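Left out: one protein chain. Kept in place: all the others.
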């Protein structure tokens, strides 16, 4: 039985449709507009803001606006990258929601004709120490990603997890996918040749996910039965589609390719016709459906998983079909490309919709008012928290807090090795390193810093990019591009819109100063509690992609043998607003967040890059969440070796030990080196006018902190490791 | 000498295994879709890892009923070396080419990690390049790898030297913490009675290049080299 | 107190796909000649032993547990409780 249609179109939008059509649209036509004009597909609220982001660069082949960003990494090789979230589906069905989120982003990479080679995930939940609901979400989201990614054979090579009360009612599940291909094989989501044939490939079309995309663009109704939004993952079919698609593509059969995601066939059709400057004529009766009695509108907006739309030359359709049959992948020839610039939908001979492509593909912009939130001014000058009495206990609590503790429990559920690319694996460093050839590598880091963004969205967003970039520099790579994911509450709330605007400006500022192009992104709105209307903290998540040539330049955070010097690059400021220390130990969200000085940041990054190039450094890590102490302890654990740090040597005007070790100031790196090479480092630092301090040595099997000779902390590295590793399993039950 | 690398729907370590055999070891290996497998033209076969048929019902069970397994059973009876890695091991178990069962990990979670694996039978066709007690560093990545066999069967496996690999700790002991999935006796790999069919859960193909090993090791190559050597020796006979 | 054996069945709701069942049907049953099988759907059983005053209380306790511990996700699956026959 057909469901009743519910449209989310506003009255202005309805007027625009009538105007453009010059007649009353029918229900099938309305459902096409409804799907395509949903925020999710049309970006009507964010499009003008996103245009602030610099997108060009010498390696950029395709930027935002396509299914994936495409980057030239020389010798005819390209890397593709895309980011997606599946926040709302994951909140009601964490297992299926997260799994199909992975499935969606894989399709984007496949759509440009490249093989998916790696996944990263960025996850945010409420406080798992307190909330059984958040534990349930966390556990099932991780299992969903694992079961899907592992089965399709794409390694999940890194990511991040953060727990914060602001995500209690709105978890965030972001997935980045990387692909690899050849430059001349890039295929576009375009139908540019009238006469070409449209083939719908993959799973049968059913009623699942109907209203999924308009659903994602509305607030999350708590407790309501959103059954129709449930999407069932089918990784086996996906794996076969991947192989069949790449096979068909390598045979040269494919002229255009588009994945079916949010908005289903309706969006896919209007986008390929719009990009190709053509029209389409489609017969819905040809489509392989799963249920009887689906209405034309339901077929058009169904979000059934595991489907791709192929545009092929008429005379090649039999060859392509043979490939699909070989892989047991279902397909239907559903129509053809025309020159009419109209999207014509039929059921057999009966025309059920006929809309102008230009109209449907370009939703009117939605403009929102903007207002600076008041809490920003209230929280700046706060009283310092009391100095903790027990130093050791405080340090241990911070570095084994759920946010800073080892995420082994998560990443061991992921096959991070399949594909033989993964050189630096999860846990080895802040960025993962993938082999492309034996002397060409890419590095990738995925980061979000909502607690900084909450204090100052512009600085916080800039800082997030900086942190992701520093992570790629720490493994020896040069940042070449980024993708962003902007996750906010309801854009109709002026304060939310202001924080969004500021965040985008922050990212854009960074991109411009560092000449780092943004090659893609995604926006997710309405991440707010329906009952209280409280939005999540502003959460831009950034993935920075780096390129690395020469295996000898790869670095990790693993501390290396006894006797190496430990140097802190950069200056530690009294910047604890939004720090993990304030949040976890003192329950405070106020204070001054770290400030990013572009010149200093660039100097610090170049210093490290130069020092790596001439072979001065051994271990490297950037200093961020949890401060210096968190960085040092991760380095000790990764290397299985101890360190002695002399706090008085740290360049800083912090007066208190807690400020000094927990400050999250930007533009800092911890590096180790052979004492013979110290002078070399000093020279490079001088060139870049960057302060540095020799703060200790690699030694023994304990992490020891002294202050002017007094030991204030000493703990065995094995104990630190065990405490860190046990934290999440103990919260999760086993 | 020719090695078949058999692909089922959902196999995903096929290209990796091919790369190691063909590009790293320069062996004459061929990727072959399960429907096309004819073992007459091959002297040996590898069933690589992955999720054949999505692990639906039980890992390996659907592939075990495919016609390719008839080919492999015959090849096994003819004495040709057959290696099952991870899902390949599961398929060999489900088709009865290897004894015992592989159950869901006792942690109830998929586990991906590097482990130490001790060679228990240094004289098998797949361990001629190792000695008894050699410790190999290799990663595992599986959901259903808890090896299980009952009393008599287990005793006969031990007696016949069919236990080829065990999970061990750094000191070479098959201890409880070093057992990643709850396998009985820490068993990581077994052979058939004749010794020419071997399955193991760890992935030698992921442990065959120092660049990809956290320890800069290439221990996985020992298994492939042994296999290739055994094929050569068998062919000369 | 008397003991009861209660079986809990968790299956995808009828309107929701079950790719595992589809694959068992196509790739295993039909492929190997069992063509009279028309559909297969998979599910999970939890066979429980529970102490309660009577069978009705046993059943309702089990149901309460399934709901409150989220042994299934009501958005995707349905859950039913039966007294085990023997």
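The first chain written gets the first letter, and so on, giving A, B and C; residue counts start at 1 in each chain.
Definition applied: a residue touches a chain if its C-beta (ideal position, glycine included) is under 8 Å from a C-beta of that chain, and two chains touch if they have at least 3 such contacts.
In this text the structure is predicted, and so the values were computed from the model without any measurement.
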Residues of subunit B in contact with the chain not shown: 57-58, 61, 64-65, 94, 100-101, 103-104, 106-108, 148-150, 182
The missing chain sits against subunit C at residues 1, 3, 9, 11, 21, 24, 28-29, 32, 34, 36-52, 61-62, 65, 68-69, 71
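Following the convention adopted for this analysis, only the chains that are shown with their structure count from here on.
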Residue numbers of subunit C (touch at least two other chains): 19, 23
Provide the list of subunit A residues touching at least two other chains, using ranges where the numbers run on. 234, 236
